[in-house]
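This view holds just a subset of the chains, kept in their places.
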Amino acid sequence: MKTVRPFRIDAEALSSFLPSRAIRGWQGLLLLGIFLASLAAAQAQGVAAPQTPSAIATLIEWMPFILKGFVLNLVMSFLAMGIATVLGIALGMLQLSHSRLLRAPAWIITHLFRNSPWLVILFVVMLLVPFEVELPGGRNLILSDWIKATIAFSLPVMANVSEIVRGAIVSIPRGQWESAESLAFTRGQTLRWIILPQCVKRAIPPWMNWYALLAMATPMASILGVREAVGNAQAAMEAAGARPELLVPFYLFLLLLFFAYIYPISIWTRAIERKYAVET
Amino acid sequence: APAEAADGRLQEILDRGTVRVGVLGAFKPWSFPSTDGTQEGIEIDLAKSVADTLGVNLEPVVVTSANRMQFLQQGKIDVIIGGMYDTAERRKIIGIIEPAYWTSGPTLMAKEGAIASWEDIKDKPVCAKQGANYNKQVQREYGPRLVAFTGNTEGKAALRAGKCVAWLYDDASIMADLASGEWDGYEMPVSVLFNNPWASAVPIEELDKPWGVFMTGMAYRWQAEGTLLELEKKWEVKPSDWLAEQHKRLEWDESYLDGQ
Amino acid sequence: MPLVEVHDVHKSFGDLEVLKGVSFDVRQGEVVCIIGPSGSGKSTLIRCINGLNNIQQGSIKVEGQEVNDPNLNLLELRKKVGIVFQQYNLFPHKTALENVMMAPVKVLKEPKKEVEERARALIAKVRLGGKEDVYPGHLSGGQQQRVAIARSLAMRPDVMLFDEVTAALDPETVKEVLLTIKELAAEGMTCILVTHEMGFAREVADHVYFTDRGVIVEHGPPEELFTRAKDERTQRFLSQVV
Amino acid sequence: MFSLIAPLFQRLYDETGLNFIIFYDRYEYDRFVSGIAISLQLIFWSILLSLVIGVLGAWVQTSRSRLLRGVVNGYIQLFRNTPPLIQLLFFYFGLGAFTPQVDMGGYYEPLISSFAWAILSLGIFGGAFNVEIFRSGIEAVPKSTAEAAESLCFSRWQTYAYITLPLAFRISLPALTNNLVSLAKTTSLAYVISVPEMTYTLNQVWSDNINVPEMMLVLFLFYVIIVSLIAAGLHWLEKRLALPGYGR
């Protein structure tokens, strides 16, 4: 019987974590414009006392300080992504290992970190990991707060990279494994030369998407006292007298800052995804 | 490891050429950032005097009320000068330096006329700071609905937005706020629950070693030499009777020197 | 001594017995075709010979070496036995030339230059000279299949197995691939083919085996089998296919 | 319940020093239980709100008005591309300052509590993802199926209600499961605006009692269980609603 399967869907294409499908550059600019307009509106709203500077003036004064914090957000996101990628690839391959002894822990680690809130992982690492660890050579490695936060952020991303890698490997047709096997490739050689190179393309869009999610998670570090953009913005508001009219412009500015960074990444991710979709 | 060095932390600091002082990051006017990102405030000035006396550089490390003791235990900072109460419990874990350099107690800030006594906050939302050690006590004794925030800024913003009746915090800080002119129409309607000195602290094992002894000397001088009274003036904090009293008590009567 | 000896092979997938005692021999240089209805176990048989499927009972020997031996070095076996599948399974991220070179370079660690020379010769042999640097995605099905054949040949196997290598191709390209196999057979390569192309089987095979439901029902030289099949099942199958 | 487990955990503390105070101290126990209740409510309402937004948004996206579609698209982009933490802070502190509050005689009871702000903010955040999920689902329903309904005299709305939506929902379920699970996890962020949910409550407990590792363990278990339950429930739904004969 010829089966018509109109309802087969590509779960990955629908995955909530993939970037928006209808994404365009000019929309981003438009949204940026709306941001700026609301900043101006917030300015008009604050009835500043004559001797105090206006909210916008205060924001501009503190902007370098906030941007300095944002650099830390970026640094944390880069480092965490690097760690997550390396560990995640290893973990993803372990998940497919023939040995139960390797597969089971890999599966548990992956799912534990995938299913725990980032904030909880952050708390665990920040409060339970010591500030100094002794290296084998007898030297001490100092783990400052932001480094610990970086490690904490890398864990959930690692687990998700692990799943991406596993999914990509599984999606390679069996025939590839078999023909490599019949050409006398060992399992490791097959993975190294045949399977992984084919996975890269499939994995890049979700990988980039996870980077965006990671970058957007870094402000959580402020809760534990790391001085990144949000923490700095809050300290700045306190230093500027904790005036209530500061709240809207400052938080709006933070939103804008992240939007201006993340949105282009989303567009780019989407473009790459489209390109690969056409190629295959 | 630092603890192993025979001369202890003090030697380590001198070798390092930097003293790491834990300060609260957003606690005006004791310690708060300036627009260039560096810290300033009363506690920073105190920290500077420590560094200057030792002839080393100062590295202020921003801590929070929730993590400052861990940081000290872990060796991440050499000393806390960060608005910390001297309590019996804390003395078990860290080396509290005597004498204290400031004092304050939990009180409330509220819109004028909203609150008359501590009993008034029962079942009402009261903003607080996460990790403050009197939260539990106030909660148990007066039964407010405590809404604790991670930072002072948020807590006070919440009060201003009417999300709570009062802001439960140290009177010293509240007085500073009221004096700043940003809080017209607000008041401190109740007396402090208790008065608790703020002490600096070193790791507990350092308390009787050179580093603890040195810090004790510094703390004594801040009081005796009137450093704290000067800082009070410099940072426009409402003069505190306790400081004046301490200064008088600890000041060495040097008048006999004049006679020689 | 026969190059491949298959003796009383039994193979089950779970409860399903797919091969129920199959025996046959293939001598050096012989070309053998296996025909039979779908599901009769042809692919399974051929995959057992190269160790892709293990067997439950019986013995398979290649150059006197037992395939079913758990201590056997599978890699050694696979160097001797090449296989080409219906779905060519080329490596899509490598060019035609790289596909052919990959196994000798990565697995046998042969010097790259030498392998490249051989690979180019093989690609020319399957009449794809000029397509060396093209990726599989840009080759037609028939061309891909011929690259797959060259890729197997690059390991210098003693026997080549072909599993319905033309089934996924359209009639025109089938011819190209069959031509390549024919040339190979003519050069003396030992070949075992599963095929539905009866005309081709008749032309190149030295011996044809007809399988049904896991057993060899009948076998013989092609002229004999195709014209004077004795078994009723064979007759019915041939009447439908030819 | 409490009196049942209290002696057990008291003894555990006395003998091993493992301080699960929430299981033997009445005050902390009550805090813990209310933390669970608030977390569950928070998860439930934010998921519900996000679903409502998702369905409405997807519906608007099929509308003919370019303006409406543009607005919804802008909403999606804004909320998908900014950190949810800052969204929460912005909603609560930024917008919260402009919302009406009820004068309760001397003090004010805000019309929208921090709990409500958390639901609003998280629901809107999760909704942005749901709109896209539902829209993809609707797009994946073969046009010809809707056309068959049309030729059977179904009106546009009837086709949407009886054919397109039920099918789209089934198609969207796997992605929806993903998103709702991550939304449930994200509710822990309500901590920053002091909603006394699980993370906040246990944080209070451990700063009062200095038993961080034990409370962390409880926190971890809580979320793992909640997330597994939600995922299991949705997978069950997925199985139940699976189109017979179209399994993968």
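A, B, C and D label the chains in the order they appear, each numbered from 1.
Here is the rule we go by: a contact is a pair of C-beta atoms (placed from the backbone, for glycine too) under 8 Å apart; a residue touches a chain by one contact, two chains touch by 3 or more.
Note that the coordinates shown come from a computational prediction; the quantities given were computed from them, not determined experimentally.
Visitor: State, as a formula, how the whole complex in this structure file is made up of the labelled chain kinds.
Guide: A x1, B x1, C x2, D x1
Note that in this section only the chains that are shown with their structure count from here on.
Visitor: Counting in whole Å, what is the centre-to-centre distance of chain A and chain B, each centre being its mean C-alpha position?
Guide: Going by mean C-alpha positions, chain A sits 37 Å from chain B.
Visitor: Among the residues of chain B, which ones contact at least 2 other chains?
Guide: Only 66, 150, 154, 157, 160-161 qualify.
Visitor: Which residues does chain A have that touch at least 2 chains other than itself?
Guide: Only 127, 223, 244, 247 qualify.
Visitor: Under the definition above, what is the set of chain C residues touching chain A in their complex?
Guide: Per the stated touch rule, the residues are 50, 52, 74-75, 78-79, 81-83, 85, 87, 89-93, 102-103, 106-108, 148, 151-152, 155.
Visitor: So in the complex, the part of chain A that touches chain D is made up of which residues?
Guide: Residue positions touching the partner: 5-9, 11, 13-17, 19-23, 27-28, 30-31, 34, 112, 115-120, 123-124, 127-128, 212, 216-220, 223, 230, 244, 247-248, 251-252, 254-255, 258-259, 262-263, 266.
Visitor: If we count contacts the way the header does, which residues on chain B are in touch with chain D in the complex?
Guide: So the residues of chain B touching chain D come out as 66, 110-111, 113-115, 124-125, 127, 130-131, 135-136, 140, 147-150, 154, 157-158, 160-163, 165.
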